[in-house]
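Step one of this worksheet: look at the structure below.
Left out: one protein chain. Kept in place: all the others.
Every chain is named by a letter (A and B) in the order it is written, and numbering of its residues begins at 1.
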Amino acid sequence: MSAVINLLQVIGVFVINTVASFGRASIFLSQIILGFKDVILRPSLLIKELYSVGVLSLLIIVFSATFVGMVLSLLGYVTLVDFGAESSLGVLVALSLIRELGPVLSALLFSGRAGSALTAEIGLMKATEQLASMEMMAVDPIRRIIAPRFFAGLISLPLLTMLFMAIGIYSGYLVGSVWLGVDEGSFWSQMQSKVDFQGDVINGMIKSAVFGFVVTWIALYQGYNAYPTSEGVSRATTNSVVYSALAVLGLDFLLTALMFM
Amino acid sequence: MVSSRKTEITVGAFVLMALLAFIYLALNVSNLTGLSADKGYHVSASFDNIGGLSKRAKVTLSGVAVGRVTDIRYDKETFRAKVTMRINSDVNYLPTDTQASIYTSGLLGEQYISLEPGAEDDVLTESSQLDITQSAVVLEELIGQFMTNMATKKD
Partner (left out) sequence: MGCDNILSDTFIKIRDLHFSRGNREIFSGVSLDIPAGKITAIMGPSGTGKTTLLRMLGGQLQPSQGTVEVEGLDIASLNRKHLYKARRRMGMLFQSGALLTDLSVFENIAFPIREHYQFRESMIRDLVLLKLELVGLRGAHALMPAELSGGMQRRVSLARAIILDPVLMMYDEPFTGLDPVTLGTIVTLIKELNQSLGITSVLVSHDIHETFSIADYVCILSEGKVMAAGSPQELMESDSEFVQQFVQGKPDGPMPFHFPAESLSNDLLSSDFKAGQHLS
């Protein structure tokens, strides 16, 4: 009997804590969004963060996109050629990259490369009292430090995703047509007739904008709420990547169901 | 903290590259004609059975894509399926007695609408109605008919 009550108590505490931290994260988000004006007034801060969040993630995005496109094309060819349908290879590569793999993989890579760095940076700034000292200098750290990073993340991920898609499709073309000998004309023309700009490309970009929003939000929140010790910062960094991955995959299912059903 | 010139240039290059990738996606990978959806004109046709036809299915003339299905609904007045399709505006020479048929590309492929031009002088315009239609061939029905034929022959 007391075991049941204990269990209920544990569950209750867990639920309340989850709701509370979600509330805190929402208040945090609203404060960031209020900082939008400050970011607009000082574009140099945004540009600096676009560099560290976006440009520095380029390498891993380009590299992964190349190989994902190549593998996709190779596997697709092996499967399709049995049905004599290898002329649909372009469609297969393009649709998988645009609808699913581009947005999702970019978001996962982005959270590993940029999200974790954001969490660790903010967490360390908190642990070393840099954020507190800013407050005492009458500089709001949410507007000065957090908001530029948030908007940089929001902008960067869709841009990185566009590159991921384009590079993936092109490397898929190189493997499919140039190496495996699928007819170039049917590769592109089938792709063009099956891939819809609004239905596929734009929806893929919407997905990636949602992911950019969520991943950056989680990363910054974890950093800002990190326990101010080295262990706390390392736990926050792990949480940032894990929660981002879960959020991205869960939201991806939801968005796919909404968009492509 | 003035952001250094080098940072500005790299960020600018990054944004431009991404935009180029986007244009590539728009023009080379997808057919941006989807955007010009409002050009062209709409005609509708009623079918007894549309099989597995879906929105955005192709509309063809001798196999050449000239439009897409934009809407499918059940008409409770006629008890038939009403399919609306958009035909590209440059295909403005279809006679009013054009026939619409639902075919399947390949044995298990997707279904599309094939138009066969008739002989009238008047041409189809916005909101015209196609009167001559041929429904989708439903494989199960076909097999069913085949079986009953076999059975009756045996008797």
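As a working rule, a contact is a pair of C-beta atoms (placed from the backbone, for glycine too) under 8 Å apart; a residue touches a chain by one contact, two chains touch by 3 or more.
Because the structure is a prediction, the values reported are computed rather than measured.
Novice: If I consider the whole complex, including the chain that's not displayed, which of A:Ile40, A:Val139 or A:Val178 touches that chain?
Specialist: Of the candidates A:Ile40, A:Val139 or A:Val178, A:Val139 is in touch with the missing chain.
Novice: Touching the hidden chain in the complete assembly: which of A:Thr18, A:Thr79, A:Thr128 or A:Gln198 does that?
Specialist: Candidates A:Thr18, A:Thr79, A:Thr128 or A:Gln198; residue touching the omitted chain: A:Thr128.
Novice: Touching the absent chain: which residues on chain A qualify?
Specialist: Residues of chain A in contact with the hidden chain: 124-125, 128-130, 132-140, 144.
What we mean here is this: only the chains that are shown with their structure count from here on.
Novice: If you average the Cα atoms of chain A and of chain B to get two centres, how far apart are those centres in Å?
Specialist: Spacing between the chain centres: roughly 34 Å.
Novice: Under the stated contact criterion, what part of chain A meets chain B in this complex?
Specialist: 44-45, 47-48, 50-51, 54-55, 58, 94, 98, 158-160, 162-163, 165-167, 169, 188, 191-193, 195-201
Novice: In the complex formed with chain A, which residues of chain B make contact?
Specialist: 1-3, 7-8, 10-11, 14-15, 17-22, 24-26, 28-32, 34-35, 56, 58, 65
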